[in-house]
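Sharing a structure here in structure tokens format.
Right after this comes chain A.
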Amino acid sequence: MKDLALIQNPHRDDKVMDACGLFGIMDTSGKRFSGADILKAMTNMHDRGNGLGGGFAAYGIYPDHAEYYALHIIFMTPAARRETEDFLKHSFYRVHDEDVPTRPTKGIVNPPQLRRYFVDVGEHRPADVVDNDYVVERVMEINARIDGAFVFSSGKNMGVFKGVGFPEDIGNYFRLEEYQGYLWTGHSRFPTNTPGWWGGAHPFNILDWTVVHNGEISSYGINRRYLEQFGYKCTMQTDTEVVAYGVDLLIRRHGLPIEVVAKVFAPPFWSQIERAPKADQELFRTLRQVYPSLLLNGPFTVIIAHQGEMIGLTDRIRLRPLTVGVKGSIVYLASEEAPIRLVCPDVEKTWIPNGGEPVVGRLSTAPGPQLPTPTRRGILVEVAP
Partner candidate 1 sequence: MKTYVPNKFIVERDESKCVGCQVCVTQCSFETHSWDGEEQAVKSQQDRCVGCHRCAMFCPTGAITIRRNPLEYRENYNWRAEYIEDVYKQAETGGVLLTGMGTDKPHKIYWDHLVLNASQVTNPSIDPLREPMELRTYLGRKPEKVELGPGNASLKTRLAPQVPIEVPVMFSAMSYGAVSINVHESLARAATEAGTLFNTGEGGLHPKLYKYGQNTIVQVASGRFGVHAEYLDVGRVIEIKIGQGAKPGIGGHLPGEKVSKEVAEVRMIPMGTDALSPAPHHDIYSIEDLSQLIYALKEATNYTKPVSVKIAAVHNAAAIASGMVRAGADIIALDGIRGATGAAPKIIRDNVGIPIELAIASVDSRLRAEGIRNQASLVAAGGFRNAGDVVKAIALGADAVYIGTAALIAMGCAVCQQCHTGKCAWGICTSDITLTKRLNPDIGSRRLANLLRAWSLEIKDILGGLGVNALESLRGNRLHLRGVDLTDTELKVLGVQMAGE
Partner candidate 2 sequence: MKRIYPREEVCIGCRLCEVHCLVAHSKSKDIIKAYKRETPRAVPRIRLEARGPVSFALNCRHCEEPSCVQACLTGALKKDPDTGIVTVDTEKCVGCWTCVLFCQYGAITPDVERGKIAKCDFCMHLKEPACVANCPNEALLLVEETPEKPPKEPAHA
Partner candidate 3 sequence: MPEYLIIGNSAGGIGAVEAIREVDKDGAITIVSDEPYPAYSRPMISEYLCGERNLEQILYRPSDMYSRNHIDARLGKKVVKLHIDARQAELEGGEKIGWEKLLLATGGTPIVPAMEGMGKRGISTFTTLDDAKAIEALKGQARRAVVIGGGLIGMSVTEALVKLGLEVAVVELMDRVLGALLDEPASRLVETKLLSNGVKLYTDKTVKTIAGRGANDSIVGGVVLSDGQKLDCDLVIVAIGVSPRTQLVKDTLVKLNRGIVVDNHMATNVAGIHACGDVAEAYDYVYRTFRLTPIWPNAYVGGRVAGFNMAGKTTEYRGGTNANSLKYFGLPVVTAGMVNPPSKDGLEIISKAEGDVYKKVILKGGRIQGIVFMGDIQRSGIVFGLMRDGVDVTGFKDKLLSEDFGLSYLPESMRKEKIKAGSR
């Protein structure tokens, strides 16, 4: 079995420490637009990275194959491709596959081969396993077992494009201006301690969940030990991983809504809880009592996305930056305000959410744009058109 950790983290550090630039754009009306804007925004935040990683997630880009899992896989060697495709053949029903289009770009050195496979679970799935779990298990299997192969993304009607380089070079390399999506997130890395490899760049993905993350999770040790009790294998030794698995555990497996999950990751202080309305007090206190080990402590900003939803969240004392912008039905989340103003000079409203206060953009079919309003929880802000 290949040692993914060694690839991701050759020095065997506890976790990969890095600082980053984040950007997210979503049109909550569902209207699709090209990757040009996010490229421009990421270019503007050039100094937040150091060329050791850049990446993007885009949702709504594969309308033609919307009902199929789109697997983005990199191959370091032809043998890896052969082995993987053999594995896919036995595990999935393959609808379509192709190379991911790229263009030669200065700054992108020695890229691996990246192909995409549109697959269905079909009859391969045992009766007692749901599709999603089946896909997760297969993805883990490829990543853990097949040398030189790594699955970038595995969701439906979405894709992750990432690699070693500055994000503007990665975007150019993957010709993102040619895609049309309604939700884009981008990431620029500044790792301190790793040469960087293509699989290690952000966004981090499982199924259609993606996470871009700026920060260092000081509680990583206990977050990880906690998640391991639930069967998660933190093979990547990157703290971003625990955010993704935490989201998976709380939302998918424990059935909690994102607003509540935000209160687990970035809970109010006990003193704030004591001042909250009674019903909230009980909820918040119970969440902290039951999920103390999932408090994400230390500096972080994450943009978590999945089909139809984009969530921005900072740690509870906001040690890392997040700015929100709104124009019409479009929501921007960014590490800085400048790139928002660059791509949207007439932005209607920008603000900096409080620490631990999630900002949620949701796809809606309801007509007309609405400005964000505080909710009953007092802290949650939802952007819904």
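Regarding selection, all candidates are chains of the complex that A comes from, given by their letters.
Please note the rule applied: contacts are C-beta pairs under 8 Å (C-beta built on N, C-alpha and C of every residue); 3 or more make two chains touch, one makes a residue touch a chain; residues count from 1.
Since this is a predicted model, take the numbers as computed values, not measurements.
Applying the touch definition to chain A and the options 1, 2 or 3 in this complex singles out candidate 1. On the chain A side of its complex with candidate 1, the touching residues are 12, 14-15, 17-19, 192, 215-216, 218-222, 224-226, 228-229, 254-257, 260, 267, 269-271, 279, 282-283, 286-293, 295, 297-299, 316-317, 319.
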